[in-house]
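All protein chains of the complex are present and in place, except for one that has been dropped.
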Amino acid sequence: MESPSKHRGSGARLGSLLSQERIAGSLLGAPLLVWQLSFFLAPLVMMLAMTFWSVRSYRLVFDMSLQAWSDVFSSPYFYGIYARTLLLALGSAALATAAALPLAYAVAFHVSGARRRLLLATLIMPYFTSYLVRSYTWRFILEDHGVINALIRVAGVGPVRFQGSIAALLIGYMGYFFCLVAFVVSLGMMAVDQRLMEAARNLGASPRQVFINVVLPLSRTAIVTAFALGFTLALGDYVVPSYIGGGTRPTLSILIVNTIQGQSNYPRAAVLATVMLGTLAVVLALGQRLAFRSRSPGHA
Amino acid sequence: MHRFGHSALAIYAAAALVFIYAPFFLLVLFAFNTSRFPYWPFQGFSLHWFQSMANGALFSAVLNSLLVALASSFIATVIGAMSAYCISRFNFNAKNAYVAFILLPPCVPLIVLALILLAFLRQVGLANSLGSVVICHVLLTSPLAFGLVRLRLSQVDPEFESAAWNLGASRWVAIRDVVLPLILPSLVAAFLLTMAVSWDEFTIAWFVSGANVTLPVFLWNMFQGQVSAMVNAIGTVSFVGSATLVLAAEALFFRQRASTDRRIDHG
Partner (left out) sequence: MVEPIIELRDVVKRHGAITAVCRVSFSIEAGAFVSIIGSSGSGKTTTLRLIAGLEHADEGQVVVAGRDMRNVAPWESETPLVWQNFVLFPHLSVADNVAFGLRMRRMDAKSRRRKAERALDAVGLGGFQNRSVGTLSGGQMQRVGLARALVLEPRVLLLDEPLGALDPPTARQMQTELKRLHAELGITFVYVTHNQPEASALSDQIIVMDQGVVHQIATPYELEHRPRDRFVARFVGDNAIIEGTVLSLTAKGALVRTPDGDIAAVRGDCRIPDVDAKVAVAIAASAIRLSEAGAPALSGSIETIEMTSGIGRMTIKTRAGTLFGAVVTRRDIEQCNACVGHTIQFRWADDAPTIISNN
């Protein structure tokens, strides 16, 4: 949409009309850009540079050295922590996405109108509130004296030790982002044209077949996005593994915090963070490829 | 058979919602517990955890969180909305790259974000203050504000501005008199939602705030100490606060209606 100068009045403004529009656009779009450049890009670049600095007697030295990298990769327990972090993140994201599918289906196809909007609002609300206290509550729910064990005791079975278990961590991650994942997948399924589902039914497909052959492929983007969100959140979270997990199964985030708090070794922490970013990039790229290959028609 | 699928799905959905909301119920429940342990079973009704909330450290943490939330949300909403308008109404070559860049911060793992911000702010001497938290929260929440306002702008017919120009309104007057009134609910919604996010944010605040403790950091410190249901009491109040913000934002955003939608045809 074209429109030129903003000044009333006389005077020849040959050709300045377009430039006035450009100025307006730049004024509007610049602040956020500048903010991100200063407080996101610059810190990111600095962190990458920092991986090549070293620490001598608690001071940062700006030289080019691979000290931090070799420190991290030569440490024996790094690999275990890394593997655990990766598996936990993949696992919790997969669990959340899978568990979200039936819920999203119900939201998209069994409810409509105002009730559905209300349901969606209810679904997403917890994500924006009280994340810390939710984790706190989950920890106590999972304790020996917590609600779950109380219910289990009623059934006559002995108390299950959740503290520090993988199950507790997975439940913790679910408590954190299951609602977000479910929300995103719901939106994706809502966008599926129900007439296509009707057509499939009309051609003889069972509900299960309709789901697998029509609904899932058409909400593929949303499902992959939800998985990516869950994965990113799990990767970068500190509270669940440290508070709910009790820190007995350290993850990369715990390692990063310890490296800063305990040793004040920023270069090493920067290396860990870079490894995390690299992992994220690889997983997302692989996920893209896996999920979106064979886009060509002619595949059944 | 279809009926069975229906009810099975309904039960599953209900169970999922119970899972999501259980912590809130239990949180509030045990805030009224006489025992300081939030363990089952419930011991008895008491208000003394709420009464014990009257302490200076807590108040100053709440005040800090409030100031940070107000300041960062205001900035985030303003600059996010400006960029949203820029994207919606102008065309330029690097538009896609611009949007991708804007939406990048939320895609970075939170711990990494916290680390790079801490390291950077320390270097430039801006760390360990409430201001540092504001800076970081603006970074975190402006993409959200951007997304919300952009969504709303895509629903508002650009011809309204053309009509305003045609009737003599300059570009900025048209924005003030025609666009702003039509997107005002979404601006407020963005403000409220970003406030909720900032109010609740822990990791980054923990890293960069230093001694100026915000409420989540205050709570975290309490976690490390003795088990106490005062956490429940504080959590309940905090939850009610942020839930109100989120619900108000949702109501505002979804209530904006078709009278402004593009291309309506009337008989």
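Note that the chains are named A and B in the order they appear, and that numbering of residues resets to 1 at the start of each chain.
Keep in mind that, in the parts below, a residue touches a chain if its C-beta (ideal position, glycine included) is under 8 Å from a C-beta of that chain, and two chains touch if they have at least 3 such contacts.
Treat the numbers as computed from the prediction; the structure is a model and nothing was measured.
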(message) For the chain not shown, which residue from B:Thr34, B:Asn55, B:Ser162 or B:Thr244 touches it across the whole complex?
(response) B:Ser162
(message) For the chain not shown, which residue from B:Leu47, B:Leu63, B:Ala100 or B:Val173 touches it across the whole complex?
(response) B:Val173
(message) Even though one chain is hidden, which residues of subunit B still touch it in the full complex?
(response) 157, 159-160, 162-171, 173-174, 178, 181-182, 259-260, 263-267
(request) In the full complex, which bits of subunit A touch the chain not displayed? Write them out. (result) 2-8, 12-14, 17
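Following the convention adopted for this analysis, only the chains that are shown with their structure count from here on.
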(message) Counting only Cα atoms for the centres, state how far subunit A is from subunit B in Å.
(response) 16
(request) Within their complex, state which residues of subunit B touch subunit A. (result) 2, 5-6, 9-10, 12-13, 16-17, 19-24, 26-27, 30, 37-41, 78-80, 82-83, 85-87, 89-92, 98, 101-102, 104-105, 107-113, 115-121, 123, 135-136, 138-139, 142, 146, 158, 162, 165, 170-172, 193, 196-197, 200, 202-203, 216, 219-220, 223, 231, 234-235, 238-239, 242-243, 245-247, 250, 254
(request) Flag every residue of subunit A that touches subunit B in the complex, lowest number first. (result) 1, 3, 6, 8, 21, 24-25, 28-29, 31-33, 35-36, 39-40, 42-44, 46-47, 50, 99, 102-103, 105-107, 110, 117, 121-126, 128-134, 136-138, 140-141, 143, 145-147, 149-150, 174-175, 178-179, 182, 207, 232-233, 235-239, 243, 252-253, 256-257, 260, 266, 269-270, 273, 276-277, 280
